[in-house]
Each structure stands twice: as structure tokens, then as C-alpha cells.
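A single protein chain has been omitted; all remaining protein chains appear in their positions.
So, subunit A:
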Amino acid sequence: MAEVKSWDEVYAIVLKHVRDVLPELQSHAFQPSDSLRELGANSIDRADIVMEVMETLSLDIPRVELLGPRCIGELVDLIHAKLGNA
């Protein structure tokens, strides 16, 4: 069962997995408005990040429900809502 997390906690978890998948961004100063695509993540990288975030949060939903966000902040908004914080 997914645990309820604050927006900031979800944001921190997303950034951790972005850095895991894209180690070259280790020292990047992230903004919620950053786009993963523009940071150099291809579709495989983006799917990996989403998978790892879902796993960390024990979020068990179809992956297709996490499509649409255009930046990291929007992805956090969506995941935060899916965790029951809507």
C-alpha cells in the first residue's frame, strides 16, 4: 500500500532517482520547471525514473497513468495526487 507523502518528500524522491539514472546531473541545481527531456533523458531513461519512483513509493498503478507531465514539478504533482493527496 502506498504511503502518504508530502509534495516535498515526493520531489526529493524523484530527484534522487533522476540523479541515479542520469549521474551526469549530480551537481545540477534542479528546478520544478526542469524538463527531463531537455536535461538529456531519452524515453528509456524517463521510464526508468518513473519505475524507480513507483517502486520506492510502493505505487502500484498502470504506468500509462503517469504520462503527460511536461516538467519535473508536474510529474511530482501527478504522483502526489495518485498517492491519495489530491
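Definition applied: a residue touches a chain if its C-beta (ideal position, glycine included) is under 8 Å from a C-beta of that chain, and two chains touch if they have at least 3 such contacts; residues count from 1.
Here, contacts and distances are computed from a predicted model.
S.K.: I notice the complex is incomplete. Of the names "Cytochrome c oxidase (B(O/a)3-type) chain I", "Amino acid ABC transporter permease", "Urease accessory protein UreG" or "Hydroxymethylglutaryl-CoA synthase family protein", which is the UniProt protein name for the chain that's not shown?
M.R.: "Hydroxymethylglutaryl-CoA synthase family protein"
S.K.: Would you mind spotting which of A:L15, A:V53 or A:L66 touches the chain that isn't drawn?
M.R.: A:L66
S.K.: If the hidden chain were put back, which residues of subunit A would touch it?
M.R.: Residues in contact with the chain left out: 40, 42-48, 50-51, 55, 62-64, 66-67.
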